[in-house]
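Every protein chain except one is present and positioned as in the full complex.
Moving on to chain A:
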Amino acid sequence: MNDPHTGFIVASYALTTLVVGGLVLRAVFDHRALRRAIAQLEARGVRRRSARREKAR
């Protein structure tokens, strides 16, 4: 790509990759952290009422 405006094109795609990548990573890390937090709370014996009912069945 031999164009005088290559820098503008590269910057556009780089920014898009950065933002979309950020959204994906945020979703993945957020999910892991929340699952971990729930596991820790449940390990301490804190359970939702519906989970307790399911366990009792």
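Keep this in mind: a residue touches a chain if its C-beta (ideal position, glycine included) is under 8 Å from a C-beta of that chain, and two chains touch if they have at least 3 such contacts; residues count from 1.
Here, contacts and distances are computed from a predicted model.
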| item | value |
| --- | --- |
| Listed names "Heme exporter protein C", "Oligopeptide transport system permease protein", "Carbon monoxide dehydrogenase" or "Stage III sporulation protein AD", matching UniProt entry of the absent chain | "Heme exporter protein C" |
| Contact set of chain A toward the excluded chain (per top definition) | 1, 3-6, 8-9, 11-13, 15-16, 19-20, 22-24, 26-28, 30-31, 34-35, 37-38, 41-42, 44, 46-48, 50 |
